[in-house]
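Every protein chain of the complex appears in place save one, which is left out.
Labels A and B are assigned to the chains in the order they are written; within every chain, residues are numbered from 1.
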Amino acid sequence: MGAEFVQLSLTPLLIGVLAAIACALPGNFLILRRQALIGDAISHVVLPGIVVAFLITGVVSTWPMLLGAAGAAIVAVIIIEAIKRIGRIEPGAAMGVTFTSLFAGGVLLLEQSDTSAVHLDVEHALYGNLESLIWLSAEGWSSLTDAAALADLPPELFRMAAAAGLIALLTLIFWRPLKLSTFDEGFASAVGIPTAAVSLGLVVVAAVAAVAAFDAVGSIIVIAMFICPPAAARLMTNRLEAQIAWSVAFATLSAVLGYVLAGYGPLWLGADNAVSAAGMIATVSGIILAFACLFAPHRARIGAPRGA
Amino acid sequence: MAIAAEPIDIAARRDPSASVVNLRDSPLAVHELTVSYGEKPAVFSVDTMVPPQSMTAIIGPNGAGKSTLLKAALGIVPRLSGRVTVFGQPVEKAMHRIAYVPQRASVDWDFPTRVIDVVLMGLYRELGLVRLVRRNHRERALSCLERVGMADFADRQIGQLSGGQQQRVFLARALAQNADLYLLDEPFAGVDAATEKAIIDVLKSLKAEQRTVVCVHHDLATVADYFDHVLLINVRKIAEGPVATVFTGENLQKTYGGRLATTHIDQLKLPVG
Partner (left out) sequence: MSSIFLNALVLQSGYNAALVALGAALLGIAAGSGGTFLFLRKRALVSDAVAHATLPGVGLAFMIMVAFGGDGRNLIGLLLGSAVTAGLGLLAVEWITRRTRLAEDAAIGAVLSVFFGVGIVFLTIIQSMSSGNQAGLEGFLLGSTAGMLFRDAVVIAVGGALAVAVVILLRRPMTLVAFDTEFAATAGINVRRMDLAMMGLVMAVTVIGLKLVGLILIVAMLIIPPVTARFWTERTDRVIWIGGAVGGVSGYLGAAISASAPNLPTGPIIVLVSFGLFVLSLLFAPRRGMLAALFRRRRFQLRVHRRQGLLALAHNEPIFDRLTLSVLSREGLIRQDQVPTEKGRAQAAKALRDEKRWAVARQLYADEAVEGRYDGLTPIETVLTWDEIAEIDRVIGPPTAILS
């Protein structure tokens, strides 16, 4: 299994795990802020952001895509806020209007422009292509010390590692203001925390996670990892620090188990072809959440829900 | 009902007791503050000057803009017009001297955190982004919990607390801020008698330490016992001054209008009349 594993499975596995963690970290705060569906909205608007970036620059490369997607996320948040405030429309409906329209615009732009030469289409955007991110020049575990082989690692791995590292670092640095303004916004602004900036920063970080992951694994994993691991983690503990740890563990487990089941599961069942790794990772995260809903120690609500 | 021939002193602007306070000394001075949600003012052109080291109650009927006044003074809700100074400085520059206790219902008590963590939030200005929580921080947080009688609950999840206990935790967090001005939004709403006693004892000890306390308050029966200064508002300011002279049946009638039966007023322990 060694050589083949390193060549075909090691990098997709790592990328999947990093993507899952990068999304799960901001997802914890989105869930506690009752903004889980912002994650849904972001992962939809990443498409128009990337398409516009492509139309402007004419190439599919990291930075324009990252900027385009982050820009689209900010535009989406501004539109959602505007609809909420001006029209006095409830947040869910405002989100629904915004992300579907932006997504529709993205699809239309994609159909209208010539992207046949580049790797940019809706299906790819939805479920990525984790399986193709292989390490061709690897010949076994020894390649990990081989500079020439290392240089040939898929660039998505470095991109995803950088994004995950950045997000982990930001979460650590801004831990206190994030936690404080998520728990008690009024008090947070009274002790001088710029709560509006924190909220927007969280959305931008989520967008960065979404776009970095999106390229490799597509937007289903992005939504599933924003929500399922943190939601399951919330049911395991009553401490935010522990919740974050659980969510990282669940995200990792989903990615590993999902990837392995997608790649080898059908073989064990006697079929010849693997199934979508992205879909399987989302499925596993859903199964974990279902188990948490049924058996987790802190699954029941104790305090009155907000607004009650 | 008797109609006063001179019901003129609309804003009590030249209230003798108010003029004693110097703007520079006043822990909280508000000038022509107007706030509106949409098309109707929630607070209209309110002036007030809280005397130093006082215990001030903000009194008024539901929807009279009491909480809005506090939040607008702190800049948590936007002001349509008006200036706010804290110890003579613009409020934005004096936030470090203020401790704010929001309404208990304004947060989600299902949040995954412990009592001690909430109290440590009061040390945010000191701890900043990355400074580690050391033993002395933890001990200070514990002593604040001690002051409100909640030290035994330090490691509890906040959702397991009763309403009164939650309110005490919020007060402990404000104590940790070690401020000169304490602004509390309905600290006695929906709490048990023991908690009410505990909270008022702490507030009185704050006053004894030369600090200033301002509470949005709804229970008219306890105003005379708990506070020495009142601000009566109903969108507009109705009256302001020492409890002894301002907390009168006539002013309450002006504040609450038909919502307060005369018999009810008679039952209150009013200092005069």
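FYI, contacts are C-beta pairs under 8 Å (C-beta built on N, C-alpha and C of every residue); 3 or more make two chains touch, one makes a residue touch a chain.
The model shown is predicted, which means the values in this text are computed figures rather than measured ones.
Judged over the whole assembly, touch between the missing chain and the shown ones holds for A, B.
Note that of A:Phe29, A:Trp135 or A:Phe226, the residue touching the chain absent from this view is A:Phe226. Touch with the chain omitted from the figure is made, among A:Ile31, A:Ile244 or A:Leu257, by A:Ile31.
For subunit A, the residues in touch with the chain missing from this view are 31, 34-37, 39-40, 44, 82-83, 86-90, 92-97, 100-101, 103-105, 107-108, 111-112, 122-123, 126-127, 220-221, 223-224, 226-228, 231, 234-235, 262, 266, 271-276, 278-283, 285-286, 289, 293, 298-302, 305.
Counting the whole complex, the residues of subunit B in touch with the unshown chain are 1, 3-5, 7-8, 10-11, 13, 31-32, 34, 36, 39-41, 44-45, 80-83, 110, 234-236, 253-254, 257-259.
Heads up, the rule we're going with is that only the chains that are shown with their structure count from here on.
The distance from the centre of subunit A to the centre of subunit B, with each centre set as the mean of the Cα atoms, comes to 43 Å. Put simply, subunit B touches subunit A in their complex at residues 71, 74-76, 95-96, 98, 100, 102, 106-114, 118, 121, 124-125, 127-130, 157-160, 173, 177.
Against subunit B, the residues of subunit A that register as touching in their complex are 32, 173-177, 179-180, 182-184, 186-187, 189-193, 234, 237-240, 242-243, 301-306.
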